[in-house]
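Left out: one protein chain. Kept in place: all the others.
Now for subunit A:
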Amino acid sequence: MSVLRAELIKFRSVYSTAWSLLSAVTLIVGFGILYAMVRVSRPPADPAGFDAVGVSLAGVQVAQFAVGVLGVLVITNEYAHGLIRTTFAAVPQRVPVLAGKAAALAGVVFAVSLPAVVGAFIAGQSVLAAEHLDVSFSEPGAARAIVGAALYLAVVAVIGLGVGATLRHTAGGVTAVFGVLVGPQLLTGFLPTGLAEDVYRWSPAPAGLAITTVHHDSTSLAAGPGFAVLLLYAAGLLALGAWRLHHSDA
């Protein structure tokens, strides 16, 4: 508990946190509105299959990079400045430091993202209303998608932390997070169709993003299982980072 308090103080006392979160909020709301405007200008042929919730939450797919990078920075910054040695001298067990960082990061990212996602939903629906494509909060699955979008961003931040703890280097960590979030999808272009569909379905971002949509399509996992897959990736990467912290010289 004391380690969590320490990590929260560190987290909120640097500008990079505020900047990353501000850009995430801007991207969530801004891209949600933008994408809704694009869809209004080109109305769907089949309105019944139109995912008004998913469209307004599309900004999450851009904002994920901001929070992923924030997750990397939270630990690679300490390596870059040599601060990690001071941190580990204070908490020689080391792994609680990573757990404290994960909890602080996930909690704050969720708390900041949730109102942004709600704002994106409201703004997006008001744009979609021009073509009568809008839905309300009571739309089945809408509440789950909104909360799920904030949860998705919190988990992506933790993935960034796991990658950062494993690689200990900002540039490498940022590159790797982009790789985790978009790499597998890019790879599918080179694979035979059947395999490509499987790779896409089980990749971290497509699996996790299913929770932000209401109309489930056959190319991705359902919301619940998809989010579980994302959590498994996050847990795996965090465990890898913890193993590296525990076994290497600081």
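Here, a residue touches a chain if its C-beta (ideal position, glycine included) is under 8 Å from a C-beta of that chain, and two chains touch if they have at least 3 such contacts; residues count from 1.
The rule is simple: contacts and distances are computed from a predicted model.
Look at the chain that isn't drawn here: its UniProt entry, checked against "Acyl carrier protein", "Protein-L-isoaspartate O-methyltransferase", "AAA family ATPase" or "ABC transporter domain-containing protein", names it "ABC transporter domain-containing protein".
The hidden chain makes contact, of the residues A:Leu22, A:Met37, A:Ala90 or A:Ala222, with A:Ala90.
For the chain left out of this panel, the touching residue among A:Asn77, A:Thr170 or A:Gln185 is A:Asn77.
Counting the whole complex, the residues of subunit A in touch with the unshown chain are 2-3, 5-7, 9-10, 13-16, 77-78, 81-83, 85-93, 249-250.
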